[in-house]
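Every protein chain of the complex appears in place save one, which is left out.
Our next item is subunit A:
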Amino acid sequence: MDAGAQHIIEIISWFFLYYGIIICTGYLVSTFFSFQEIRDYKKRYNFQDETPLLKSTNLPSISILAPAFNEELNVIENVSSLLSLDYPSYEIIIINDGSHDGTLEKLITTFNLVLDETRYYSPLETQAIRGIYVSKKKSHKNLKVIDKANGGKSDALNAGINICANEIICCIDVDCILERDSLLKLVKPFLNNEKKVIASGGIIRVANSCVIDHGRITEVKLPNTFIARAQILEYFRAFLMGRMAWSRVDGLLLISGAFGMFDKATVIEAGGYNTKTVGEDMELLVRMRRMMRENKTKYAVGFVPDPLCWTEVPQKWKVLHRQRNRWTRGTIETLLAHRKMLFNPKYKVLGLLSTPFWFFFEWLAPIVEFLGILFFLYLAWHGNVDWTVFGLLLGLVYTFAVMFSVTALYFEEYSFQQYKKVKHVFTLLITVLLEPIIYHPFVMLSAIKGNIDFLRGKKSWGSMTRQGLKTQV
């Protein structure tokens, strides 16, 4: 190999090294901020009686919006569980997004629904509404069902926003399990802020293998499969370390589509959910924040670290691959749609920190990693690898990954300690050791495939087959 080629190889090697150092530093900084935020949160709300809140007529009413597509099997249990939340005033709007199965019929029969003649102001364009149903039963008077032509999750949520009556909306996945006090906790940022709060998000937990009774988690258990356990660690890192830190510096760009609360007027002003992206949850928040900044309106985005919402994560590699592929495309679409914000000081933390982080470390990280592997294979093929350095770097990356995951586990222990049994902690520690070798490469490859699909113009969600969270007592 000539000197020129050797020089280029050296430059590339140093690029990968610096990239790795910067990304690790970013994670360490986020650890510091998230710890502060969790500690602060624990001090904030741990003594005051919440009864006055539950009794108050002053508490803002909330509309829960839950799109349902072919949910015949679980929809009744899920809606029943939603009907028994602890909050003084809320309505539930189930949007049947053109299901092919008996979702609507089951809802009509079980909840005694009849067509509602009321007309609704509909500022957001959606697919045709076929009917709006309300319950004849007094006990279910806060339940509405919208039957509409299929248009996807964003379109269904937009239809719900049009029809709902209240100024605060809570968008959820219908198959999620909410804690009884989840609304009360998620609405707190809206109540206790001197600025206008436009959105509030919570932590999503993994419900696989948990004991569920009448739509409520009664015992938290660790999933039987490695893939689900690895996702538990991933959720710990993403929520307890990532989003908590972003919340601390007011740089949150994503509130999970599974459970998020929004100010309806701001959502409508921003134009509602974007039906042309598969990352509708992130795109909406970014657009809302961008709009507020451009309008020079003071605002806040809240984040609540309590475990309020439980969801089923993919248990099959194929399904996980589809999910990550979609998440990657959603991230790219959002970042490209709002590229104006990147490094733009006008958007403060969002422009100078959040969007660059998402661009370099969420979008580009899997690509850089993949290219790094290809580069290594090229060097190995040409016998140009210093195996000592290679072993050292591999060791560094692995030990950092383990250290970061163990920190996430510690944060969980420090904050909410959902996994009560010591054997659960042991199992999670074993997962920590295996995850960087087995799970991470798979997720990285799914993201690469997501990038390729994005370039090919793929827009579909891909089916998200779930095992179903059965009632087990």
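The working rule: a contact is a pair of C-beta atoms (placed from the backbone, for glycine too) under 8 Å apart; a residue touches a chain by one contact, two chains touch by 3 or more; residues count from 1.
The rule we apply is simple: contacts and distances are computed from a predicted model.
Chain not shown in the complex: UniProt lists it as "HEAT repeat domain-containing protein", one of "Aromatic-ring-hydroxylating dioxygenase subunit beta", "Multiple sugar transport system permease protein", "HEAT repeat domain-containing protein" or "Zinc metalloprotease".
Considering the whole complex, the residue from A:A337, A:L364 or A:L429 that touches the absent chain is A:L429.
Of A:T25, A:S89 or A:N192, it is A:N192 that touches the chain left out of the display.
Against the chain not shown here, subunit A presents residues 43-44, 47-49, 52-53, 55-56, 58-60, 115, 117-123, 129-132, 162-163, 188, 190-194, 387-389, 391-393, 395-396, 399-400, 402-403, 406-407, 409-410, 413-414, 417, 422, 425, 429.
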